[in-house]
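Of the protein chains in this complex, all but one are displayed in their positions.
Up next is chain A:
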Amino acid sequence: MSGASNKITDDELNALILRLGTLLPQLNHGRHGRASPSTTKILKETCSYIRRLQKEVDDLSERLLQCLDSMDITSSDAEFLTNLLQQ
């Protein structure tokens, strides 16, 4: 990663953009063998993906609000849930 200078090389930039692209589910959907998406497309898709995820967090917070009073959280729940999540 360019530490001394502020300029970023083309290779570094491409590598970072490509990596972002691999994280986006919508982008890779049905992309069989076609040319790789443009940087602009990747950035645009990244923004909408982040917005989607942030909204999911909001919605899930609301869901948890609804069932909070009936939640009986025991000390072993964290471990149990983590194991569930590992699968």
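Here, a contact is a pair of C-beta atoms (placed from the backbone, for glycine too) under 8 Å apart; a residue touches a chain by one contact, two chains touch by 3 or more; residues count from 1.
By definition in this document, contacts and distances are computed from a predicted model.
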* **Among "IBH1-like N-terminal domain-containing protein", "Cell cycle checkpoint control protein", "Protein YIPF" or "Trafficking protein particle complex subunit", the UniProt name of the subunit that does not appear here** => "IBH1-like N-terminal domain-containing protein"
* Positions on chain A where the hidden chain makes contact -> 1-2, 6-8, 12-13, 16-17, 19-20, 22-23, 39-40, 43-44, 46-47, 49-51, 53-54, 56-58, 60-73, 77-79, 81-82, 84-86
